[in-house]
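Note that one protein chain is taken out, while the other chains of the complex remain in position.
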Amino acid sequence: MTSSDSTDYKVLGTRPIRHDGADKVTGRAIYGPDFDTAGLLHGKILRSPHAHARIISIDTSEAEALDGVMAVVTGADWPNNSNGTSMVEDGTGTEIESNSNWLRENLLAGDKVLYAGHAIAGVAAASPHVAEEALALIEVKYEVLEPVLTIQEAMAKNAPILHEGLTTQELGEDSGVVSNTADHFQHTKGNIEKGFEAADVVVEREYNTVMVHQGYIEPHNGTALWNTDGRLHVWCSTQGSFVVRDSLSDLLDIPVSQIRVTPTEIGGGFGGKIPIYVEPVAALLSKKTGSPVKIVMSRKEVFEGSGPTAGSNIKIKLGAKSDGTITAAHAWMAMEAGGYPGSPVGAAAQCVFAAYDIENALVDGYDVVVNKPKTAPYRAPGAPNAAFGMEQAMNELAEMLQMDPIDLRLKNVATEGTRRVDGPTFRRIGAKEVLETMRDHPHYQAAKTEGHGRGIAIGFWFNIGFDSACNIAVNSDGSINLTEGSTDIGGSRTSIAMHAAEVLGIPVEDVRPSVVDTDTIGFTAVTGGSRTTFATGWAAYEAAQDVKKQSIERAASIWDVDSDTLNMEDGVIKSKTDSELKMTFKELASQMSDTGGGITGRASVNPKGVGGSFAGNMVDVSVDDETGKVTIERFTCVQDVGKAIHPSYVEGQMQGGSAQGIGWALNEEYFMNDQGNMANSSLLDYRMPTSLDLPMIDTAIVEVANPGHPFGVRGVGEANIVPPTPAIANAVSDATGNIMTQLPLTPGAVLDSGK
Amino acid sequence: MPIIFVPSLMQKLCNGEQKLLIEGTNLRQVIDNLDLQYTGFKDRLVEDGKIKPNISVAVDGEITPLGMIQKVDTNSEIHFLPAISGG
Amino acid sequence: MTTKTHVQTTINGEPVDFLCEPRQSLLECLRDVVGLTGTKEGCNDGNCGACTVKLDGRIVTSCLVLGVEAQGADIETIEGVAEGTNLHPLQLAFLENAALQCGICTPGFIVSAKSLLDQNPNPTEHEIRFWLANNLCRCTGYDKIVRAVQDAAKKMQEAS
Partner (left out) sequence: MKWIDYENAKTVDEAIKILSQSGGKARPMAGGTDLIVQLRNKDPRTDADVVVDIKDIPDLNVLQCDPKTGLTIGAAVPLYKIYNDDNVKKYFPAIIDSASLIGGVLIQGRASFGGNLCNAAPSGDAIPNLIAHNGIATIAGPNGTRDVPVEDICTGPRQTSIGNDELLISINLPVPAAGFGASYIRFTPRNEMDIAVVGAGVSVNISEGKFTAARVSLASVAPTPIYVENAVNALVGETVGDAAIQRAANAAREAAKPISDMRGTAEYRKHLCEVLTRRALNAAIERAKEGK
């Protein structure tokens, strides 16, 4: 472990048992699909079998007549208020321009279906089986249209158009041309022509990746009760209860004050549970029936009707001097948005060259609609696609220059003050420390096993800040109740509680953290963007400081001294001048009621000081030269996390991101037939890694403190999925001698790469 | 004066200038003054008095959550970027 | 046509009767009829293992068992793994080794791993990975799960 931080913490850096642990290992924790309430109806959703079609008519009469069916809804049931754009928080605090009609049409289609799996109608019935039977009785007449399934098809002249009203936007300027390209933007730095003129060697290559899914094990779900008092109460597994509330408000045209969202435990998200899918349909069905309605997606629906991440077409050109200095870099990147605009190409474009200090660069990005599910965030959205190209090009460059690939990266590495290609300059970052840790790691120092290939790569993710709220109430026994609004996908209750425990000098076991509903806590943005421990942890820090200040004041009033003469350390309030005057936080808590009443602390933050994170991988592979099958023999993940609050869960994030990256690299793909139907929409044929497909995943935590956070936290959730695909591709190239220009590296593709 | 780094796709609004020094103590003032000097910028950046939702503004290397009320000082760098979101 | 079948079982050592339709899976019966929601649904076609239960001594994916088939069966679910307020060593090991993140796959993994340790108290890493290959986890990369099983095996052997 590399650490630039020698602060002596009592709680941070320890590995306590998570507060929700007992519930989760005994099956008592209530996840969205586990929720039950009296009179519950079950909803199912009818989905399009066609990738691109006009809906001529929908006849629901037979379905409605079926015994046990309580209501049927279609796109016609959306409130009829909206034309044009509205603002909906996308959940990371960024307001995304969202055409309300598009949002609604994605959840219950309008006059067109834009992908196979596109929702058309919802049914509520006494049992899920009856609801499913009813779906078969809904008659939809389609005019089937030619599907547009790839970026190349979509951008071609005379391509079939998905949206008649869609014109290309260029950073606020409307081209006025109807197109499947929703957005084009550009970043420039220096003079790229001059940069390439100055180069001794040039690498240029095109890389393709296909759509992949986050693969959370728990399907999307939601239960809605539209109560007789007009209030809508929703229980669901979401990465952001306030996103659900605000999206429902927009979609259903009711004020946020009329909506209460209770987040249940959530079975994985990885970005995919930021958008909402079934909740508004359940709400419409509840409004019609007066009963609570629960909808849980099937696995097939999760694949076909939720939001995977984009496939991409990326061209990278790099020029370098013979000493390894990169003189110019050009990236052209187009990414699939799915049926509606909004691919992660923006982030991809900002990340592609972020690890390096490059004088002359140009990045063009294109957001392209295709007849596939509307993409959603997935762990560092866009950055893995970009890195798959860039980090392979770097290795190719290293090979041409006969340099060690880590040395080439160190030669060009971005550091504090480096101006990124998209403009801003970096503050303190740990790219160099990550590379040095890799270089010095036993894995890199070890000789390669005969016949194995070795690859390395690094990757960057920004991380984000945004709103978080936290309340703390002190109990008379000296424990505290901590309430917050960040749904806990991987132990964040505990990392947040550790912030408060550290400030107050109490054991983390004396903190009772709860994730509460939208009526009960201030606005909190999603669990996403690697922000939760950073921002909600910060809110807990501030709320605990509030409690600390009040505790000192209370002690001052008890002792009749000036509060400035007191301080509180390690859970003890004492006088700076009189050693007789001291009392533990616990003792103070027991006297609260007699000395002025309870103590509560609170904080709402929207912190600046976000610190980006770099991650790096070293991977050894073997390749069966007769079948092309790649086996991961050794895998190491290195990441700068700023400060590891709970190292076990930090390692867990690094290992989990690595495993997802390995799946993305080797086998995962949306395999579409030529009509745009996903042929592998099951966990049998969408091959996520099993325990038998992976080795132990070694981790090395680097701690380059983020000067923007009181404890130096950067965030750990995402950067770790960025380097695996290129690191593995580089390893396979090393083993086979062939360049890997497309994902996934299936056995057949690896074998073909030699042809 | 704060310095605006003009995105390449907006440079035709200001005769190809890549950087502009524009007076102002917060983003609203800077954008108003920018638009006075080079008409069209405000239309591209602002909608209903707020930064357009698909655009992020970075001040001194950091995306600001404050939008038009973000304070800037005489040495501030201002960048306009496409909005991004995390997973 | 909508007649339900009366099924008599033993669940976690207690006699439990329930009524179900023949098309309802054991998973549905456990969750929706009996109310034991610790057993999870991830795929409903036997490929994720979130619904793992022990049925007459063998672990199975309860989504691929009909409720009516459980007539007379002895069933053990995640709710029956702890003894009273004492967690099973595997449950403790999962907590101490941070072997869960979101936790949705955890009940399935614990029921599977318990059945492995019941018949093989000292499995190798490969044996653990082979046995658990029918249980998918998307959060952890399996590293800490495998270590938790190894840790529990060690502690159970020391205790016996």
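By written order: A, B and C. Residues from 1 in each chain.
One rule holds in what follows: a contact is a pair of C-beta atoms (placed from the backbone, for glycine too) under 8 Å apart; a residue touches a chain by one contact, two chains touch by 3 or more.
In this text, all values refer to a predicted model and were calculated from it rather than measured experimentally.
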Touch list for the missing chain, restricted to displayed chains, reads A, C
Out of C:D45, C:D74 or C:E125, the sole contact with the unshown chain comes from C:D45
From A:I266, A:A387, A:L666 or A:A705, the answer for touching the chain not displayed is A:L666
Which is it among A:D23, A:D36, A:E64 or A:E132 that touches the chain not included here?
A:E132
Touching residues on subunit C - with respect to the absent chain:
1, 5, 21-23, 25, 44-47, 49, 52, 55, 58-61, 63-66, 68-69, 71, 112, 130-131, 133-135
Touch residues of subunit A, complete complex, unshown partner
129, 132-133, 626-627, 629, 666-667, 671, 679-680, 684-685, 687, 689-690, 692-693, 746-748, 751-752
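FYI, only the chains that are shown with their structure count from here on.
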Based on which chains are in contact, what kind of graph results: line, ring, star, complete or other?
line
For which pair of chains is the number of C-beta contacts greatest?
A-C
Distance between the centres, which are taken as Cα means, of subunit C and subunit B, whole angstrom
56
Take the average of all CA coordinates in subunit A, do the same for subunit C, and state the distance between these two points in whole angstrom.
29
Junction residues of subunit A - those touching two or more other chains
214, 270
Residues on subunit A engaged by subunit B in the complex (per definition of touch)
87, 90-98, 169-173, 183-188, 214, 270-272, 274, 344, 346-347, 349-350, 365, 377-382, 422-427, 461-467, 528-531, 606, 608-610, 717-718
Can you name the residues of subunit C that touch subunit A in the complex?
21, 23-24, 31, 35-45, 47-48, 50, 77-79, 81-82, 87, 91, 94-98, 100-107, 110, 125, 128-130, 132-146
What part of subunit A is in contact with subunit C in the complex they form?
15, 17-18, 20-22, 24-31, 33-34, 36, 129, 214-219, 265-270, 296, 298-299, 489-491, 646, 648-649, 651-653, 655-656, 658-660, 682-684, 688-692, 694, 696-697
